[in-house]
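Comments concern the structure below.
Only a single protein chain was left out; the remaining protein chains are all shown in position.
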Amino acid sequence: MENVLSILFCLSLFYVAVTWRVKAYVTVLRFQGLILAVLLMIPFIYHFSIFGIILPFTLLLVKVFLIPRYINKIILDLDVKRRIEPTIQQMFFLLLVIVSMIIIFLVSNIISQKTPLDVIPFASGFSAIIVGIYIIMFRKKLIIHVCGFLILENGIFLFSSAVASEFPMMIEIGILLDVFVVVFLMGIALNKISSTFEGFEVTHLGRLKD
Amino acid sequence: MNHLNDYSNILFIVAFVIQFLSIVFLFIKNERKALFSSNIVLLIGLIIGFISTLSTALFSSSEVLTKNIFNNWLSLDALSIYFLFIIQLIAIPTTIYNFSYLQHYIEKKRPVKSFIIFYVILLISTQFIVIANQSILFLVSWEVMSIAGYLAMILEKEKEEVQRGSFYYFAASHVLIFFLYIMFFLLHHQTKSWYFSDYNLSFSTGIIAPLIFILSFIGFGIKAGFMPFHFWLPQAHPIAPTVLSAFLSGVIIKMGIYGILRTFLFIKPLPEWCGWLVLILSMVSAIFGVWYALAQHDIKRLLAYHSIENVGIIGIGIGIGLIGSTNNLPAIEVLGFGGALLHTLNHAIFKSLLFIGSGVVYQNLGTRNIELMGGLVHRAKYIALLFLIGSVAISGIPPFNGFISEFIIYMSFFKSANELKNYYPILMLMFVVGLAFVGGLAVACFTKVNSIMFLGSERKEVKHFHTSIFDYISLGIFALLCAVIGFYPQPFIGIVNKVVQSKFVYKTSSALISINWLYITFIFGTIAFLIFILYLIKLKLEQKFGIRISAAWGCGYEFITPRMQYTASSFADELNTIAKPILVYHKEVKVSNNAFPLKSKFESHSKDFVDIKFILPSFNILKNLIKKIEFFSQTDLRYYIAYLLIIITIFSLIAFLWT
Partner (left out) sequence: MDIKILQGIISLIIILILAPLFAGLVNKQKAILTGRVGAPILQPYYELIKLIKKETINASSSSFISRVSPIINLTSLIIAAAILPVGFWKPLISFNGDIILFAYILGLARFFQILAAMDIGSSFEGMGASREATFALFAEPIFFFTIGSISFLSGYTSIYDIYHSIQLTNISYEVFIVICSISVFMLAVTECSRMPIDDPNTHLELTMIHEVMILDNSGIDLFLYQYSSYIKLFIYAILEISFFYPFSQQSYILGIIIFITGSLALSFTLGVVETITSRYKMKNIPQYLLFATAIGILNLLIYTFTK
């Protein structure tokens, strides 16, 4: 079951790599949040416990409802152009993602022979981290950078669920806090910047230099 | 049997003597008669050589096939016989084409006689390379071949591109000979002998065997045209006269392949990384060779880049064979090396066919730029048909011979996924996909070439188009070979199997033979039969319901000119843009902005990446370095005598102090 969810996770990463719309990033964030919530709920299907249901529930609330709604509000407020502008040709981006994914899967298979871990969630999480970094590197809009960072956080989450076996709670609560802080800061910063700047490209921020 | 052996020995010697004698005929006074007679004598010599090769091959079993003549200096084992067969098979129709091609140069008062002399020397030295058993003889014939090639290439030496191309060829040849020298000296150092038959190193560990392999791969690889050593090929092949281009691309490149295979026979068990290195470099050569070809609009340069691609495919076969030999799997070895050897033969045939076809076109139009051609099928229908057979064969499409050799290489990958476990299946699948990609690119490239050159209407007015019977004979022999190997590959598979079994594998394997070749022949026969039947039905229906010719749909535009057809650049544009940084592909457009459009200009170029980024800058660095020590070269003789005096003094001092 975890494997199927990880496959869907990776497919959403491919979708992020090919899409031209900004709203699609938000949809993908929702989808990934849903998958992670279901993934967390799996061990508790048969023995129901209150503590086991709190965390997935909060996760669902935050990742599927609150954060995407917040980002949508920011997109609407700042009137961001709904189309992304990449720096390298789209096809090369997809090729890069595919090659990285292949290398990550091979490497994680080699590692799994030394330390016991589930290969597929591990590799999916790691590739989500890499794809998040690529999004930050290769896209120009700031709001896309935020989404890329959130995908990166999703990846760390999935990655740790494959590795950690005891007390996953602490890591996950820490990650949630992290996400909140980032989004709030970004929102505030973007609001303040928007009052002085018009466009939202990283290149424009270069004017702040000297 | 012994008599036959002696007879074929004598035939060999006679063949060489006759080929050499053809030079003598050049000194007849009447130029036309001189060339004609010397060509005929050369042809007779080649045919006699071919007959003797065939008789040696057919009438002796593979064990007896190792004969040593002339005191062990020459040896005819299975590999040599096979490559000798290829050389002579290609040389015969190419020399037949000589009859018609040289008329063109005689009319322009060129030094054709020197060309023929060097062509004959090139032929003879190439044949010596494959039968040499002694390293020094090998190296000497290699040098003679390179120099003869260079001297034959500079037929039109006042053109700047000829000077540049031939200089690239010459420089690359000498760099690679340097590597060969080092390799043969290493081999001599290991075994204390100069004879190939004594080179049977089996170092499974240690640095010597891989080092020798790397040296030979770089050296012979420069000759064969693997990327990234390929930069001289697209400069040298276009500028040579067509006969020489065909021979260069068809045969001389294969001498590099022969060298790699021969070195493999010396140092048989190789570590696995050698096979992977060959595989990866060949895959890169194959993919980017044909991608570069897609971006060219000079027909001969395009064909030169295609040779790089096919050498890549041969290298893929060799690579998988090497991996098979390391893992002791004779089935993979047989399939891999067998596919590579068969593809060597096939590529020689159809590349020579395409070069001679392009030579016929160049003779009549005077230009090699395909953007100025078009509509030639109405002038020379059969040349177009023969060129089409060559294009279909080179793209690896059934029912011709390209498909057969690519099929064998595909089967080697499928077999290796069966027998090797762990990560191999996934990696082998990547290579299969890469081969399919290369095939698709070749289809794109050759539909482009064929359609822009021959189909549609003429982009530039063609005044006359003469073809002579010799064009048809030479092209026809090649096309017939393509069709025969495609439709009935079994005898050729048998020959290749014999070569591979005798030399390359320790245990016999029936992997190559066990493929159902008769079935494939049957399917191809069915294809031909169905085409024939459907054509008859179509003719019948057209008779009944009518057929007429009308103008093509032009969207209502009145003044359609031939220049409005699709051009080669536009056909390949999308593919070229995808690989823009590697192909160094840029377009310049100058569009007039008036209401009534005046002349606009469009240019598209693709330069060679390795050439621009590495070779030319390193030459520039070298030039700048040499400028710094320029003050050493003076015009006055006395300075040189002073240098001599100084050097002699230094050496004698050293010699004095040493003893």
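Letters A and B mark the chains in the order given here, with residues in each chain numbered from 1 onward.
Simple rule for what comes next: contacts are C-beta pairs under 8 Å (C-beta built on N, C-alpha and C of every residue); 3 or more make two chains touch, one makes a residue touch a chain.
Quantities reported herein were computed from a predicted structural model and do not represent experimental measurements.
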item	value
Residue among A:74, A:101, A:162 or A:183 touching the omitted chain	A:101
Residue in contact with the excluded chain [from B:34, B:92, B:265 or B:417]	B:417
Sole contact to the chain not displayed, among B:136, B:429, B:469 or B:582	B:429
Which of B:190, B:457 or B:502 contacts the chain that the document leaves out	B:457
Residues belonging to chain A that touch the chain removed from view	3-4, 6-7, 10-11, 14, 18, 20, 90-91, 94-95, 97-98, 101-102, 105, 108-109, 119-120, 123
Positions on chain B contacted by the hidden chain, ascending	374-375, 377-378, 381, 384-385, 388, 392, 395-398, 403, 406-407, 410-411, 414, 417-418, 425-426, 428-429, 432-433, 436-437, 439-441, 443-444, 446-448, 450-452, 454-457, 515-516, 519-520, 523, 526-527, 530-531, 534-535, 538, 541-542, 545-555, 560, 562, 564-566, 570-575, 578
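Rule of thumb we're sticking to: only the chains that are shown with their structure count from here on.
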item	value
Separation of mean Cα positions, chain B and chain A [Å, integer]	52
